[in-house]
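So the structure is just underneath, and the comments pick up after that.
Apart from one protein chain that is not included, each protein chain of the complex appears where it belongs.
Each chain carries a letter (A and B) given by its place in the written order, and its residues are counted from 1.
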Amino acid sequence: MEHIVSVQFDYYLGLIVLFPLLGAIINGVAGPKLPRRFVHWIGCSAIGLSFVFTALSVHGLYLNAHEGDHGPVYGSIVYDAYQWIYSGGMELDIAFILDPLSAVMLLVITGVGLLIHIYSVGYMKEESGVWRYFCYLNLFCFAMLMLVLGKNMLVTFIGWEGVGLCSYLLIGYWYEDDSNAIAGQKAFIVNRVGDFAFLGGLFLLFYQAGTFDYVELYQYATTAETARLLAPVALPAAILIFIGCTGKSAQIPLYTWLPDAMAGPTPVSALIHAATMVTAGVFLIARLHFLFTFNPTIGYVVATIGTLTAFFAATIAVVQNDIKKVLAYSTISQLGYMFMAVGVGAFTAGIFHLMTHAFFKALLFLGSGSVIHAMGGTQDIREMGGLKEWMPYTEKTFLIACLAISGFPLFAGFFSKDLILWNALTNVHILSVPEAASSATIATLINSTSPVIESGGAVDVTTWASAFHWGFYLMGVLTAGLTAFYMFRLYFLTFRGECRADEETREHLHESPPSMTLPLCALAFLSLFGGWTGWPHFIPKGVPKWLGFGGHGHGGHGAPEYLDWMLGFEHWLDEAFVLSTSHRFAPLFGSHPYTQELIATSVSVAVALSGIGAAWAIYLKNPGLPKEIADSVRGLYDVLMNKYYVDEVYNRVFVQGSVKIGSFMHTFDEVVIDGVLVDGLAWFVEQLGKILRHLQSGNVQRYATYIVLGIVLFALAIRYYQYF
Amino acid sequence: MADPTAILGTMTALGAALPSASSFPWLTVITFGPLIGILALMLIPRDQTDLLRNTALLCTLGVFVVSLGVLVHFDPSVVAESGQVFAFQLTDGPVEWIPALGIHYYLGVDGISLWLVLLTTFLGPIVIYSTYSSVDEHVKEYMICLLFLQIGMVGALVSLDVFLFYIFWEMMLIPMYLIIGVWGADQRIYAAVKFFVYTIVGSLLMLIGILYVYFETGGAGGGYSFMFTDLAAVDLTYNEQFWLFAAFFLAFAIKVPLVPFHTWLPRAHVQAPTAGSVILAGVLLKMGTYGMLRYAFPLFPRALKTFAPYIAIVATIGVVYGALMAMVQDNIKRLVAYSSISHLGFCVLGLISMTPQGLAGGMYVMLAHGISTGGLFLAVGILYERRHTKAIEAYGGVAKSMPIFSAMFMIVIFASAGLPGLNGFVGEFLSLLGTAKSHFLWFDQPLVFAPESVLDLSATSGEGGIAFGGAMQGLPVDGQVTPEMTAYLFALVAATGVIWAAGYLLWMWRRVMFGPLDKEENRNLSDLGVREILYMLPIVLMALFMGVYPKFFLSRMDPTLNDFLQHMKTEVEREIPKSETTQGDDPETVPPARGTVIVEEPNDAWVPDRPMFDEDIREADDEE
Partner (left out) sequence: MSWQPTLAHYLILAAGTFSIGLIGVMVRRNALILFMCIELMLNSVNLTFITFSQYRVDLDGQIFGFIVMAVAAAEAAVGLAIVLHIFRQNRSVNVDEVTELQQ
């Protein structure tokens, strides 16, 4: 990670963050007095300007590139806004960094964010007081941009908590309904649990490294002498930070807030709970990749949690009937994929999936919003069906998104998901070579991994590590099948077949206004072509070889340079994740890496297609079948329907538990501390006074007696002083 | 009759316009400024309530304006001379007050008291402005009480003579007692008496401690003296320090209050009128932590070393305990009161960690808590004025009927919950960060409860007798847990406070502000009036400013804290044999020996290039 500072554009970074903040302030302070149109304009132009400056800065970063040893090096743009905290030699700046990683995130946030702002104008048409909504939405964008642009972990943490706040506010946007308010509260508190762990990790890292700065931390972790010092805290720190990520990104065990968060307005679900905020955990791990590859155990934990989450969330999604709940569980499941990717060290794949997921999941949510809008608020897919007729744009874009998420070839999800699955199978060097992590230079890495390569090849099923890899891969493929199944179940039940809505609703069915359909189309375009920056490696690398072409691209190993665009995404993030870029390492593993990839890809595509087929067969062909199946496995169905009862358990154990403890403590406080100890002392003094007051009878003679007694005692005391 | 407000106006204007730092007795004016108001109030007939209120408001506003002058003239780059603990500035005196007893009139500020003084003067006018609608009986006496209270608070903060400090310390007590006891709710007498007795017990212990140290000041350098610098110069044996620290600390722990000395606080808060609660939470509680930092810690550093881990345990318990208690309260004020206990646990934990970040964090928690909890109490007061109940279940859906209020209340709530970007976070974060890397919170000197070893004066004149007198059972012994890990565990347990804080505050918020507006009484609640906005807005803006630009505050307290740490480092390490350093290959990166105070090298970059205002403005002032 070389850092070249281009001073030309640096203040753009400040502006990118500033615009949404200004928008939020203006709408928040003056909003109630402004006409609705102004509110819309302020809200959308704030994020729009951010998008423009993002594009300019990323372009600047691109132009900043120079040829390095292993391909183009983009460096980074750093903008130091001001010093935030100064205390005893510790300096914490509000500083921003734009490097290829944050550039991807920025484009997603501002781009998708802009589309969703525009969509919201139409969606929130009937709301009064929409200024509040746009204020929160802009504030969210501000916090999210802080999160991804932060140059040190504290700025990230500011954004991290800020997005939690906005999520809270937006989930509870319709706060008159108690259940919405509860959902928002739950989201915030569960996130706080994660934030607590995050803080714990921060403290550990700071304790050892003495800095929060990503660049300095990177140097600390990759310099041999200091890396040794980091070693003892790397595992606990990474695990704690990972717990923070599970909170924000809704992974096991802290995922329960996300389905409830669907209480918010649908565009909010699209922006916050699908495209941006929930991916913050993935981003953070990618940002701290040097820490998460430090110790193989960390990777196993992350990938295992990710895989399990992906699978279990998918099983829950299969039986949900609320259109947004299905999407919520689907989001959790897809986030699980991303964690699987970053767990096995495939950071590029994880970020790639993050990007494509942002496109198609935002599209799915916005599509569902369009449906809900048309249905007059109904979210139950059992009351929908056949909406294709009324809502052609929504239906078509929704179909594109479903194909994308299912991993249908050439759609965005296909590229990213297959990259993840392939990497899950082959990225053994991250998880089995501990030295790989602490030595960051490519040369030493290749040296340290070569024994592995020579001894066993890429996939050695006999070792423990590889068993894990096979597990990740197989679970991933299974989840891919489930994903295709439940997404097309949703699609068929919503848009195809008979319309099951009642007459009144049916009369009101209509296609949404252009302000809503245009973002849908834009996102559909992205869902179609957004993945074309990361083709499977066998196409640019393997195919030309078979066809007899050859060349010397950046990746070496015979890829012709003119096909480099096909791996554009990987090249873009190359320098950020030196350790884990597939185009560099895949050729080192095994003799036929691209054949493996081809096979892996084919398997997952086949599974996905069969999932679609199954959905078609069950929900479109035989509408009575689902009920029969549900009846035949009633027990399992109920467990899935109730989301494995995790919510109930959490509620019973943690929520009720702490309230119970609190009540007990309260009684303890009142009775023991205040009653027995404090008031008891007062009571004791009072009683003592009651006894002693008899001494003070007013009888002078008795007083005289006391005096005499006192004198006698003193005399004795003086006499026998030495014995005391 | 001459209009006293006009006189006051000119006086404060004069005070603000007076030129240079050295000649003008800033601190005397700030401390006794309210006295002018009290005199004016005495001349005003008691039935002219508006005039009474305006006079008091104007007086406190004037004091606040003058106190800004202190901020301007405060020079953060002044560091303590060698042998001194603190570098005091803008000093008034020392003037001999009672020469026979060595009592002086001596005022001064440093980076620690500066901000607390400003916090007090900042809250003063806000509090008085908030009482316009809430107190209608005995307005004259109420205003006099509030002004008197302010004299006591500022005086205790700026006095550098311990006797003077003690007088001011006790002076705070009486008006507060009256405020709770006269203008409070139903059970006011019980609460007021409990508050009074509890506090005075602590104070008397402290008085004994003060007198003990005072009588040690004699000897070589002539007569006895109550001056802080003279007290700090006294060389006490470890055993003396042990008991004196216990006496001082108990007094301050009751004031803070630390669990288990906290039970007066919820009662006092619930019974006190809004203004009383704001002052109590905003400033009075800080007197405890300020006292620790100013007196208990630097005067008895070696005893502190022994006590530190136990204090840290108590503070950590306080964080969690206060939060759990707050969770189950059904009275809003009581909830906020328990949240104070939780927050001040962070503060004490940070102070005790003896790291630069921990100290700065503890200080910042004090300030932030003063602002945000003050705001919370004001908000509760606003609700109370409308509905005359503090029960949470009486509300619901209030956000709908009071939008402006809900926006301000929310900012204050999140400030209190420690959201980054607002003031609460900075302090808690720094406290926990400092605690996590502290080497100070380690049980290498077990507290010995066996009386013979403590009372045996001859055996413990030096270090050895008590220090290793016998390990307590159940405590970690060498090699089991590293000292770093104990401190980190304290930080980790205390950090759960951020979860609890979100829990109880948001739960309360949801039940009060969100949900359906199903209670008829809440439907027509009027939103904030201009006056209410005017006194809530400074709180909200200050919460934002303190969260967005904490360096403004931190950089001005940093050198003082650094001096303090240097002092503690020399004192703690002076007679304790250097413990063996932990294993490490690289001498550069070996963590400091256990039980040390971490002093980080100062960095020149932090000193603000210029004071708060532009140089030329200041020069223009000088010429006048």
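Assorted remarks:
Keep in mind that, in the parts below, contacts are C-beta pairs under 8 Å (C-beta built on N, C-alpha and C of every residue); 3 or more make two chains touch, one makes a residue touch a chain.
What you see is a predicted model; the values in this text were computed from it and never measured.
Considering the entire complex, the omitted chain makes contact with A. Set against the missing chain, the residues A:653, A:704 or A:717 yield one that touches it, A:704.
Listed here are the subunit A residues that touch the chain not shown: 698-701, 704-705, 708.
We adopt the following convention: only the chains that are shown with their structure count from here on.
Remark: subunit A and subunit B have CA centroids separated by 39 Å (rounded to whole angstrom).
Put simply, subunit B touches subunit A in their complex at residues 194, 197-198, 260, 262-264, 321, 324-325, 327-329, 355-357, 359-361, 397, 399-400, 403, 407, 414, 419-421, 425-426, 429-430, 432-433, 436-437, 484, 488, 491-492, 495-496, 498-500, 502-503, 506-507, 510, 513-517, 549-551, 554-555, 558, 561-562, 565, 586, 589, 599-603, 605-606. Subunit A makes touch with subunit B in their complex at residues 28, 32, 82-91, 154, 157-158, 161-162, 165, 168, 172, 175-178, 181-182, 185, 188-189, 192-193, 195-196, 199-200, 202-204, 206-207, 225-226, 229, 658-659, 661-663, 665-666, 669, 673-674, 677-678, 682.
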